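Removed: one protein chain of the complex. Kept in place: all other protein chains.
Coming up: chain A.
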């Protein structure tokens, strides 16, 4: 289970927290003060109040030990930069996702050690543009990837010893057997790139390969279970 620490109270942090699957990750919200923490606690999340400028306080919530992912969602860029630098100094392997207000700060955040930069304005701009130019596609994606309905996209890793090892990707016949569509495969032999399942190349599946599938969530669940157990 992933442990995620969320810093900074905003619409965005609440949205991200509520969208994360509680079965897959445990979330802790770090508030600046008690009032902020109480607001988030009301929604059913674990909270803690610490001063993020203090390294010991950061260690006390598990950075450097059990926290795998850090969300830096402070509204001011310099707070996020400081938090990123501090966390990166404590833990070299932690995944840091930070939002950026001024696009110029993106580089600084990357230099400070963030793994992924999120620019809400850019995302919103892109989204509007997609709605204008490809309304049908956007509608479907809204209802699938960003799951308002039961339709979802998921990645399934093939574990060691699975019966799927050494089978061909085209033999999976997911659409008939599981009501799922195989979008693509990350074939570790060929690198980390996703190869779309559009009949260009045959992929032999090995442990560690990732299947990206789309379909109703219960079917995805059932397929995941099958992959793990067989």
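Worth pointing out:
As a working rule, a contact is a pair of C-beta atoms (placed from the backbone, for glycine too) under 8 Å apart; a residue touches a chain by one contact, two chains touch by 3 or more; residues count from 1.
The rule we apply is simple: contacts and distances are computed from a predicted model.
For the chain that is left out, the UniProt protein name among "CoB--CoM heterodisulfide reductase", "ABC transporter permease", "BK channel" or "histidine kinase" is "BK channel". Taking the complete complex into account, A:181 is the one of A:1, A:163 or A:181 that touches the chain left out.
Listed residues A:51, A:66, A:122 or A:228: the one in touch with the omitted chain is A:122.
Taking the complete complex into account, A:97 is the one of A:37, A:63 or A:97 that touches the chain left out.
Residue positions on chain A in contact with the hidden chain: 2, 4, 10-21, 24-25, 69, 71, 95, 97, 99, 116, 118-134, 136-141, 143-146, 149, 151, 153-155, 175, 179-181, 183-184, 186, 194, 196-200, 210, 212, 214-216, in rising order.
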